[in-house]
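Below you'll find the structure I mean.
Apart from one protein chain that is not included, each protein chain of the complex appears where it belongs.
Labels A, B and C are assigned to the chains in the order they are written; within every chain, residues are numbered from 1.
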Amino acid sequence: MTSAISLRGLTKRYGEKVVLDDVDLAVGHGAVCALLGPNGAGKTTAVRVLTTLTRPDGGRVEVAGVDVVRHPRAARRRIGLIGQQPAVDDVLAARENLVLFARLHHLDRRAAGARADELLEQVGLPGTGAQPVAEFSGGMRRRLDIAAGLVLAPLVLVLDEPTTGLDPAGRRDVWDAVRALVAGGTTVLLTTQYLEEAEQLADDVCVLDGGRVVARGTPRELTAAIGGDRLELVVTDPSRAAEAALLAERVAAAGAPEGADAGGERVVVPVSRRAGVVGAVVRALDEAGIAVDDVVLRPTTLDEAYLRITGRDRARTEVPA
Amino acid sequence: MTATTLQEPGPVERARWAATDALTVAGRDVAHWRRRPGAVLVGALFPVLLLLMFAYLLGGGMVVPGGGDYRDFLVPGMFVLAMVFGVEATMTAVVTDTARGITDRFRSLPMAPSAVVAGRCLADMASSVLGLTVLVAAALAVGWRPAGPGSALAAVGLLLLLRLAFLWIGIYLGLLVRDPSGVMAVQILVWPFAFLSNVFVAASALPGWLATLAEWNPVAGTVTAVRELLGSPTGDGGGWATEHATLLAVAWPVVLTVVFAALSVRRFQRLSA
Amino acid sequence: MTAVLPVTPAPRPAPPSAARIAVRRVGLELRLFFRERQQVVFSFAYPVIMLVIFAAVLGGDERPGDVPFTHYFLAGIAATGIMLTSFQAIGTSIATERENGQLERLQLLGTPPVAYFAGKAGQVLVTTAAQLALLLPLARYAYDVPMPADLQHWLTFGWVAVLGALAGTVLGVAVSALRGSAASVTTGISAVAIVLQFFSGVFFGFTELPSWMQQTAALLPLKWLTQGMRSAFLPEQAAAFEVAGSWEHGRTALVLAAWVIIGAVICARTFRWRRAT
Partner (left out) sequence: MTTTQAAPRPGTTAAQTEPAVRMRGLLKRYGGRAVVDGLDLEVARGEVFALLGPNGAGKTTTIEILEGVRKRDGGEVRVLGVDPAVGGRAWRARLGVVSQGEGAAQELSVREILDHFAGYHATPRPTAELIAAVGLEEKAGTRVSRLSGGQRRRLAVALGVQGRPELVFLDEPTTGMDPVARRQFWELIRGLRADGATVLLTTHYLDEAAELADRVGVVAEGRLVDVAPPGELGAELRRAATVRWTEDGAVREVRTESPAAVLRDLLAGPGDVPGLTVTRPTLEDVYLSLVAAASTARTAAEGDPR
């Protein structure tokens, strides 16, 4: 069984600069893989190679078993792309844009029109179909661009920072659309700077840094590798947060608490074992008379894992005075 | 797995899709004209303005070698010049699409790759036919009269063939420059190019090596051939290039098209580097 | 973290003067100009190419007053060159800078528009000088075109060139306010420039033009710029073949200055930092 997306030894240089350095990646059919990494890590270049927009300097890249270098046309028939910059026609109206792209996906006139209306609804732009895109705000343009990438369910959908600049509701619309496609059998590769997005959508995460793969696995594996679980509690009275942290630390016993957050009432404590720890901490706090608003035992977030993996969790430089 | 077995289309279906896609892409330009009629109008009226200007400017003073009215001599030259101006329209469209990411969007779609270019061809040729119609009407209005309709049709054919060549030059330059100041340079450099041909002045009226240059100018064959077909004075006193004007009118555009199409394809692939 | 510094800051020093920003802008504009190789080559090569071509095509002709064509044409091509580096280049660059948001940044910084325009004007004067410094020796040594006869003619050449470049600059700023994408504004500007050249006697003897063209052109700056250039390059007796029978220096200065003022007023009224919405 081949993978839906397969990169082997992918290498790309611009002049002297190596942008992608021997990258391997495989994504199974119907899976969602998130490509993470700092600005300039090579994510967009990888996306461009995969979607036949850029030729690699070395390695093999296959989409649904088709070599994208040797058979770019066949590859394109299997790929949908939503790029980082909105690529829609400014002069045309929103609906005209979608009909155009639907026609280029070989829908007939009637089906193209119907699909355009559906898509406008789906990305939260109903009633704006007749408006020229030139009048759209940045967020609206972004939504339209995403709609244009969703005309037909492709075998493989590639999304380059799809929700950048979208509001939380727009983000949820896009996530729903992606989940619906995945349920229909589409394989998805997405890049994102928004790690919650990766946690929400991805089965697999691949972290690029300096053109190399520095970590790969399920979100769960990555966070587990960084170190166990966190007990997070919010105390009702912020002035007793420090006391609560000490108590929780004594009970949970896996290192120093990671301190209070900006609000002052949230306490995060690493825990070594999951079983019974919530109960034990709550009981201890209750005995000390500290009221608790929230208690959650959660795995390390991808945010925390990511910062650790890219080795920049201490990248706090001095502040300009 | 549901839809993973994609059938590769056969050659007939492919050709059909290539044609449909090209029409769809061209339809986009037509929609632009509807939304921005001003640009179309200016594009069509500029050659008319030039025709009027030159007809009155040079009309009195110029003597056409071998006899004939200068205005009749000038009109076919202006037809050719209007085709040459097309290079800038094509270039602007290509530059804009590349800058806005539309070119990349098309490149990532499963449409026939030829359709992007074929659509551009259709749209630009259509707008040139429109522009030519307006210009002919203007020429008729200032008193120019063509010869028989059959040969006029042949003349139009040669003009459009030349437009095709400049279309490819436009695509290549559009991929090359990527910004408005490049378009401006090309727009201005068209003039020395035109003055070094037989558009305004008969080649035979030019001194020595210039005459040779003007005779062999890529548009010269078309200018002479169109003049002959339309029954206008050619002003040319013979020489191989003049005698074989029709051959040159076909050969030059074909050569230019082949060369610039190849260059464009290479440039296009360079985009993927 | 606590705010240790006073919430009310000490009085601020005044922002740098418009003049100081203008000086900076000139430096920046020049650096940007010379960084765009395409533009540099084109701006400097265009007048040279035109001179070479027209000298070759029409070199044998004579213009009114038995003036050899190249002599007459050098004045015209110098004027066209000035229009290219001022009117066309400025109109195009402002439309582009507005489109990609550079002007928005300047607005937010509170840049005095005068400083911005001064930057453009400074760049125009330097590039125009460089362009002419390339064109004139070529004309002198390759085509034997006489240079201005004495200091007085050089002075004439100087003030006509500077006034023409200024008029071109402000009019370039003015037309950049036209609606439409940068590419379409560019196309419009060069179409206007081409027509202007034919109307203004750059390529043909001005007196040979039909009278309606002459009258139209007399209202426009390029005609006067070209005529002023002729007065610097051509011998005194050629003045007899001008429309008025003299060089009309007074009127030339007046019309060009009027265009500088008209252009400045249009700029003040229509200049926008942002694209129209």
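Definition applied: a contact is a pair of C-beta atoms (placed from the backbone, for glycine too) under 8 Å apart; a residue touches a chain by one contact, two chains touch by 3 or more.
No experiment lies behind these values; they were computed from the predicted model shown.
Colleague: Among the chains you can see, which ones touch the chain that has been omitted?
Modeller: Taking every chain of the complex into account, the missing one touches A, C.
Colleague: Can you work out which residue in A:A114, A:L152, A:A180 or A:A291 touches the chain that's missing from view?
Modeller: A:A291
Colleague: Consider the whole complex, including the chain that is not shown, and state which of C:S86, C:T111 or C:T169 touches that chain.
Modeller: C:T111
Colleague: Among the options C:N100, C:Q215 or C:Q237, which residue touches the chain absent from this view?
Modeller: For the chain that is not drawn, the touching residue is C:N100.
Colleague: What chain C residues would touch the chain not displayed?
Modeller: 1-9, 12-16, 20-21, 24, 28, 31-32, 35-36, 97, 100-112, 273-274, 277
Colleague: Just the residue numbers, please: which parts of chain A touch the chain that's not shown?
Modeller: Here the touching residues of chain A are 37-40, 44, 84, 126-127, 137-140, 142-143, 161, 164-172, 193-195, 234, 261-265, 275-276, 278-279, 282-283, 286, 291-297, 303, 306-307, 310, 312, 315-321.
Note that only the chains that are shown with their structure count from here on.
Colleague: Using CA atoms only, can you tell me which chain is the most central one in this structure?
Modeller: Chain B is the most central one.
Colleague: Measuring centre to centre with CA averages, how many angstrom lie between chain B and chain C?
Modeller: About 31 Å, centre to centre.
Colleague: CA centre of chain A versus CA centre of chain C: separation in Å?
Modeller: Distance between chain centres: 52 Å.
Colleague: Inside the complex, what are the residues of chain B that reach chain A?
Modeller: Checking each residue of chain B against chain A gives 1-4, 6, 8, 17, 20-21, 24-25, 27-28, 31-32, 35-36, 100-102, 104-111, 113, 115, 269, 271-273.
Colleague: Could you list, by residue number, the parts of chain C that touch chain B in their complex?
Modeller: Counting only chain C, the residues touching chain B are 36, 38-39, 42, 46, 49-50, 53-54, 56-57, 59-60, 84, 88-89, 92-93, 95-96, 180-191, 193-195, 198-199, 204, 208-210, 213.
Colleague: Which residues, counting only chain B, touch chain C once they are in their complex?
Modeller: 39, 42, 46, 49, 53-54, 56-58, 61, 88, 92, 95-96, 177, 179-185, 187-189, 191-192, 195-196, 201, 206-207, 210
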